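Here the complex is missing one protein chain, while the rest keep their positions.
Now for chain A:
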Amino acid sequence: MTTSSDRAVPETAGGSDAVQAELLRFLTARTRKPWTADADLFASGGLSSLFAMELVVHLERTYGIAIRGTDLRLENFRTVWRMAALVDRLRQPAPGGRGE
């Protein structure tokens, strides 16, 4: 693969703005470089599958979700958009509501 690490994945935005913003902050703090919500994190020069595992742990802890089974595919973690969409899908409505 010869594309750069900030190659855009052709897709539409997903997930809530708040989740996207938090994930971008996490990525920037963790990697010390800026990311965009549509950047392919695992393209050449990007991040490792070990980092993907870190993202799994981060999403589970931050949003109280369990990412199991079929959801553990790299495609779900490829962009901030996709992770935010995954969080929205898996987040259980807590008693009393927990909206954005």
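As a working rule, contacts are C-beta pairs under 8 Å (C-beta built on N, C-alpha and C of every residue); 3 or more make two chains touch, one makes a residue touch a chain; residues count from 1.
Definition applied: contacts and distances are computed from a predicted model.
The chain absent from the displayed complex carries the UniProt protein name "Acyl-CoA dehydrogenase", chosen from "phosphoenolpyruvate--glycerone phosphotransferase", "Acyl-CoA dehydrogenase", "Luciferase" or "Glutathione ABC transporter permease GsiD".
The chain not displayed touches chain A at residues 30-32, 47-54, 57-58, 60-61, 68-75.
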